[in-house]
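A single protein chain has been omitted; all remaining protein chains appear in their positions.
By letter and in written order, the chains are A, B and C; residue numbering begins at 1 in each of them.
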Amino acid sequence: MRLLSVVAIVILFGFLFVGILHLHPVGEALGNSEVLQGRPELGIDINGVSTMDDYFLRNGQIETKSNNIVASVVFDYRGFDTLGEATVLFIVVSSISMLFFTFLKSKSIVSAGVPPAGQFPKIESRVITFGSFIMYIMILSFGVYLVVHGHISPGGGFQGGSVMASATALLLISFLITRHMQRTRKIFSFFESLGLTIFIGLGFAGITISFLYNFLAHTSTGFGRIIAFGPNQGYLISAGILPLLSLAVGIEVFFGLSLIVVTLFHVSGVKDTNSLR
Amino acid sequence: MSAIVLYVTFILLLTIGIIALLFKRNLIKIVLAFNILDSGINLFFIALGYRENAMAPIFTPAPLDSVITMVLPTPQALILTNIVIGFATTALMLGVSVLTYRNNNTLDTRKLRGVEEYD
Amino acid sequence: MMYYFFLVISIALVITALLSIYFRDLLAAIVSYSVFSLVLTVLYFLLDAPDVAIAEAGIGAALTTCIFVIAIRMTRRREE
Partner (left out) sequence: MIKHVPVLLVAIPLLAAFMIPMIGMVNRTARTVVGVIALVMILAASYYIAGDILVHGRILYYMVGSSNPEMLTEHGLTFPIRIGLKIDPFSLFFIIMTTTLVLIFYVFSTQYIEENERKNYFTVLFITMVAGMMGLLVANDLFTFFVFLEILSISSAALVAFRTERKHPPYAGYKYMFVSAVATSFFLLGVAFLYAQYGSFNIDYLKEAIRGTLLDKIAIVLLIIPLAMKSGVVPMHMWIPDTYSEAPAPISAMVKLGSLICLYGLFRISFSFGMSHAHVSYPLGVLFIVFGILSMFVGVTQALVQKDVKRLMAFHAVSQVGYMLLGMGVGLTVVKSGDASFALFGKVAMIGGLLHVVNNALYKGLLFLTSGVMVRHFKTRNLDAMHGLAHYDVFTTVVFMIAALAISGIPPFNGFVSKIIIYESVFQYNPVLTLIAIFVSILTLASFMKVFYSAFLGMPSSRRPMEQPVLVKCSMFVLAVFIVVIGIYPQGILKAIIEPAVNALINF
């Protein structure tokens, strides 16, 4: 069996090695990628566009009215994948809640990490609590900035959501929310479902034309405001439904990831009443 | 051109990941190995879309030249998705390995194998 | 110029990956993985992928480490 695995590894290694020798060299990706600026008319231009990525770089800004092409790929051109990916997170949150069901119902707390309800933890230090609270506010505002400006600067729903969720881990270290674990989980779970419902609701809102159709980008006011082509400062209210989708994903990712961490942390501190041992 | 070092790194990470997946016995270590493998694939995707002397596909900070080049946006979008999926997989695998430990009092695959009971 | 950056970072990546597999103390392995993730973040940034870099920093370095540590706390620290 061990010999077989070694043979398999060697074959795979050879495959991949031959593969990378035949691939294009790093740094010379497919397509010509040059974005011409100063085009007088704002129309779709497909001259010399030979691949999907060329099209995105050349016309993405005009079509989706977003400066960040990655965001327009994530939420507009490949929005369906993003829906699937948000679903994966939702599934894992449900799975963790299902698997640790007996733990979560249990009242007996064994570990020093989680203080019994109504009591202060033993290792609480004012410096840690206060310091992590300040850090929490700062990380959270950075995360919100990333989510809201996803279509202008690097960032977006996933990135902002994950940054915000890492702040939740900080709260766990300082025992700021461990006293209200059940309530926290309920609130988080509600907001996670809310984010997903907003996302799929926005998808269904354009169903007269097609699912996840960027219907706001084709008006010329509000979210559909026409932006200049090429480098520009960008507007917060632009890019059609992209900022809304980004916000929905941000909410979903923040609360979903936080819920995973909080649930696992909560579970690690309680004794399972249905345990086999 | 000589940046093929990125592809080589990808192969090395993948190989490290696979070897650890096959030969490590600890359930949590296997999850760690899977994470390394996944990071290798993510790196490969990003390296595929890289262009030398180009800029990130974001117009806000772009220079006001007449022609600018950018790296490909699609691999970045896909890898964003894959990172979150990888985290989700990790969380689920850790959850079931914790339950396995609770039920069997071991994380060693050798001790877990071959238990035949009809419950 | 970029080539040397890539070379140094790649070596760091491989070393941290090997270390995280090598350590039999799982906590040390996970700290090593965290460093691996941070180095990967830098590499993504150099490869002009700031979006991916932010996501990797948030998820790979912070949250993955966090849930690994919790899982180790619920099981045992040393690999048998």
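Just so we're on the same page, a contact is a pair of C-beta atoms (placed from the backbone, for glycine too) under 8 Å apart; a residue touches a chain by one contact, two chains touch by 3 or more.
What you see is a predicted model; the values in this text were computed from it and never measured.
Considering the whole complex, the hidden chain is in touch with A, B. Within the full complex, the residue among A:13, A:90 or A:133 touching the omitted chain is A:90. Note that of A:197, A:219 or A:233, the residue touching the chain absent from this view is A:197. Within the complete assembly, residues 21, 27, 30, 34, 37-38, 41, 44-45, 48, 74-75, 78, 81-82, 85, 88-89, 92-93, 96-97, 99-100, 102-104, 112, 115-119 of subunit B touch the chain that is not shown.
Touching residues on subunit A toward the chain that is not drawn are 15-16, 18-19, 22-24, 30-31, 44, 46, 49-53, 55-56, 59, 76-81, 83-85, 87-88, 90-92, 94-95, 97-102, 189-190, 193, 196-197, 200, 203-204, 206-207, 209-214, 218, 274, 276.
The criterion applied here is as follows: only the chains that are shown with their structure count from here on.
Distance between subunit A and subunit B, defined via averaged C-alpha coordinates, is recorded as 16 Å. Averaging C-alpha coordinates per chain places the centre of subunit B 10 Å away from that of subunit C.
Here the spacing of subunit A and subunit C, counted between their Cα centres, is 19 Å. Residues of subunit C in contact with at least two other chains: 50-51, 55, 59, 63, 67, 70-71, 74. Shared contact sites, meaning residues of subunit B that touch two or more other chains, fall at 3, 5-6, 8, 19, 47, 50-52, 54, 56-58, 70-71, 76, 80, 83-84, 87, 91, 94, 98, 102.
Considering their complex, residues 68, 70-71, 113, 146, 154-156, 158-159, 162-163, 165-166, 169, 172, 257, 260-261, 264-265, 267-268 of subunit A touch subunit C. Residues 1, 3-8, 10-11, 14-15, 18-19, 22-23, 47-52, 54, 56-74, 76-78, 80-81, 83-85, 87-89, 91-92, 94-96, 98-99, 102-103, 105 of subunit B are the ones that touch subunit A when the two sit in their complex. For subunit B in complex with subunit C, the touching residues are 2-3, 5-6, 8-9, 12-13, 16-17, 19-20, 24-26, 28-29, 31-33, 35-36, 39, 42-43, 46-47, 50-52, 54-58, 70-71, 76, 79-80, 83-84, 87, 90-91, 94, 97-98, 101-102, 106-108.
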